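Could you have a look at this structure, given as structure tokens, before my questions?
Only one protein chain is missing; all other protein chains are in place.
When the chains are written out, they are named A and B in that same order, and each has its own residue count from 1.
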Amino acid sequence: MNAFLATVRRDLLLALRRKSEVLTAVFFFVIVTSLFPLGIGPEPVLLKKIAPGILWVAALLATLLGLPRLFSADHVDGTLEQMALSPSPLGLLVAGKILAHWLLCGLPLVLLAPILGLQFDLDASTLGILTLALLLGTPLLSLIGAIGAALTLGVRGGGVLLALLVLPLYIPALIFGAGAVEAHSAGLGAGGHLSLLAAMLALAGFFAPWATTAALRVALE
Amino acid sequence: MIPWFWAAAIIFGVGGLWISFFVAPTDAQQGEGYRIIFVHVPASWMSMFIYLVMAFWAGLGLALNTRVSGMMAQALAPTGALMAALSLWTGALWGKPMWGAWWVWDARLTSELILFFLYLGFMALQAAIDDPRRADKAGAILALVGVVNIPIIYFSVKWWNTLHQGSTINLNKAPSMAQTMLWGMLLMALAFWMYSIAVALMRVRAIILERERHTEWVKHAVE
Partner (left out) sequence: MQWNSVGEFFAMGGYALYVWGSFGACALLMIAEPFLARRRLSDVRKSLARERLADELELQQKNS
């Protein structure tokens, strides 16, 4: 467990020394969500209806931005190989790196979402559901994305390939995440969607670090 | 062995086409347009089944570290992608006269599209990695992740929207279509099966020769 926490701490420290990288994803999220009303027009009714979808797609793309960096720096300077050889299990260290990625690229989006939701005239309870859905959904995106990042490690044209591999796998998260908010606005209650999202998170939390580790070992061979 | 599969594919194909155009009666609701079913359904079945077979080979390759299984998975992917593309294409051509739109965002169409993307991702990943052993293993992990995800994707998309007509073949109830139609469809499905096996075996042969070109037996094999 110490190794896990140490990895999280190390990745956070490294990222905070290069703040611009973290901020890029956040700014991307803010700018993309603000572009949609400009493209679609300022009608409040329409904007209110498409807000959850826009915020979710933007969050999806913003997490994608940080993914190529998840393992590449450590791969280049050989840290990853040291991790694979270290006595603590690689899966644990990988889980630590994924958690750090979420804290840097996912959590800021969750915290910003209610503010951006105001642009779309969402009311307080809808904003709450949106935030809750993102809180459950963004770690899921980080977990699934890590598999893709490990598979494309050191591969030609890795960034675009990563998007091609990961985006289809993001679809369930998108559907239930945005669906939760829509169901709430329609008065159906978001409980079902949220619990399914949580179930997927639990499943991914169990399997994704494992698959990521396997993919990393292949890349390190 | 490959010529036998070709022969079987052609025989079943001719039989299936005969039934689908000359034996099967005109549908009461959809007129002659429903005849698309005889290629649409087999293509959809194959696209899903090939992914499962591919994942099976991939898993076998990871577990037992055999070389041929990775090559099999690689040989199957383009055929699977082709089937998915055909299924989408024929689905669109069927949807236009029946629903009035080339494309509707319903559960089955959308999951078929996602399946097509999964095939493309698998092929792109394999093409991007130069070392064939690494490409096999990375592809295998991706295929297995995909196979875990397919049911989740399917149910999430289904939940999201259902507009498609109900399943035409239901094992519990009596088939909702004429017996001859069912036969035609089964024959066509068999033809598609044989075709897929033949073309995948042909491709795996080429892949084996490409990969093992520096070994002695390959040098003797081409004499």
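Odds and ends about this structure:
In the analysis below, a contact is a pair of C-beta atoms (placed from the backbone, for glycine too) under 8 Å apart; a residue touches a chain by one contact, two chains touch by 3 or more.
Model, not experiment: these values are computed from the prediction.
All shown chains touched by the missing chain in the whole complex, by label: B. Within the complete assembly, B:43 is the residue of B:43, B:58, B:140 or B:189 that touches the hidden chain.
Summary of contacts with the chain left out: across B:108, B:137 or B:203, the touching residue is B:203. In the full complex, the hidden chain is touched by chain B at residues 21-22, 25-26, 31-33, 35-36, 39-40, 43, 78-79, 82, 85-86, 89-90, 93-94, 96-97, 195, 198-199, 202-203, 205-206, 209-210, 213, 218-219, 222-223.
Everything that follows uses one rule, which is that only the chains that are shown with their structure count from here on.
Mean C-alpha positions place chain A and chain B at a centre distance of 32 Å. Chain A makes touch with chain B in their complex at residues 147, 151-152, 155-158, 161, 164-165, 167-169, 171-172, 175-176, 179, 196, 200, 207, 211, 214-215, 218-219, 221.
Residues 62, 114, 117-118, 120-121, 124-125, 128-129, 133-134, 137-138, 141-142, 144-146, 148-149, 152-153, 156-157, 159-160 of chain B are the ones that touch chain A when the two sit in their complex.
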